[in-house]
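Missing here is one protein chain; the remaining ones are kept as they sit in the complex.
Now for chain A:
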């Protein structure tokens, strides 16, 4: 036991060497037709300027390779430090909101303050990254940065900032085309200037992180014991986080979002046997560089094969990183590595609960609100001549335009409310929801894939693809969590993995920047204006059948949150019951995702609101959550139609913004509770 504390297993250097060799060979292969290996190396340093090939090598190929190595090692190290700080094997700059913050900052700057970008793109990105992470930190401050909370807050910040970003893209698509590509992480270089600007920063930040090594080791013992040993835990965490943010933002401002490296490198290092912190930091750095080299080679190859349209490296990192991530999740054998010592956030769902009340008053009030929203939506709207009422005699005509989308939004809300209740009960986790578990993400990913393959299948095809995608995600969640008997944390962590994977896929499509991408963007952000009448009624039928089934399962849903042991002792066939309920949740989610996109937070909000309105038992919560969800999305649909008139915002984005704010509020309430 004690002998292996210093010596890493031979697997580790061997595998690292293999990754590097593969990466280097793949990157230099295309050039070896034209020149010898020695010429390639010498040309990188000092080209013979009479030969075009050598100039290309010196100014394009070599800086790109150097950049990949530099960024890869920087992100690998940053990821390893981050995972140590948060004691969470799934933490990464992506999950802290750094990347989405930086991206949003650059988008805003290029729209409104282009001068800032000329002055310093770095500074803009760092500011954005700080904003994203600052939000996460502020939200989790009082909870002492407990790992699950940080990841959740980070994801929601990413969701919300991403939603704002997508909204900007939708409203100004023609100006922001280049941001699609930038956002996806392109390593293309024209000379050495970027590399020369970046390497001193990376070196300085690396030294800073190495200096923090010993105090970071103490964190391994847990915050309480580290404090007892004299470490100033909070200050230490903040400092380390700051270094990670700076590192990530520097990288992001040069090449855009290179997701997954910060996640995959430490995970790989750990899988291959790096145990101590020194080993993890050292090997993550090396492996990060190797993996990015490999990913970049893949991106170049793919670009050549497809011909013309540019494949950004950031998306191929996802192709490599995704499987590694899933491997890492499988490797999480015992719960000690997973963030089980949770805050009151996930362990005490009742902290959202208020006193019990009768079902009827909140039910009636919600129904009244829904009626008001419906009436407003049909009748009170802005026109070029100002706001006006549509007289009831013309409602029949107005219905054709306003009816289907209203009904669809309302139903999607209802279904999401039901699905959210189902999933929260099923996992016994108050922060679970279709959005956070990646189920809606899976449906979205399938539709993105459809568009990526160039198949325009129409709405029916999208519907089928979406349902299949959601089912696949659920299957994955099944497989991932079978070993852990569907414990809440593993479901959530699996959801994180799928969300990041989906995001990379979306970026890939967006980087094409064509009309298909624009259509997709519309759908992803939940544009209800595409819905036709027959689709709306089909949805109504599906939704009501599914919700009725869920109501019938309410007794099962009361027993299951008490844990597998208790449920089994009461005679429930636990795996079967969970399988049936998860399937039901998948169907509900995909039905709603098709209408409103994957980004709304109604599935999280509606069940909470139902509880706060005093409905604690499953059946009542389900009913009220469905109603609340319907009201929320009906209101979102109406507002999205009128708020920027004559422009339209997608209802899903509006819901995501409101939902994000709600989530922050809920989180801060948890902090006090």
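The working rule: contacts are C-beta pairs under 8 Å (C-beta built on N, C-alpha and C of every residue); 3 or more make two chains touch, one makes a residue touch a chain; residues count from 1.
Here is the rule we use: contacts and distances are computed from a predicted model.
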"Chemotaxis protein CheR", "Iron complex transport system ATP-binding protein", "Branched-chain amino acid ABC transporter" or "protein-glutamate methylesterase" - which is the UniProt name of the missing chain: "Iron complex transport system ATP-binding protein"
Touch with the omitted chain, as defined above, among A:14, A:364, A:552 or A:661: A:552
Selected residue (touches chain absent from view) among A:378, A:572, A:628 or A:655: A:572
Of A:14, A:204, A:368 or A:562, the residue in touch with the unshown chain: A:562
Sites on chain A contacted by the missing partner chain, in the whole complex: 347-350, 353, 428, 552-553, 555-556, 558-559, 561-563, 565-566, 568-573, 577, 611, 616-617
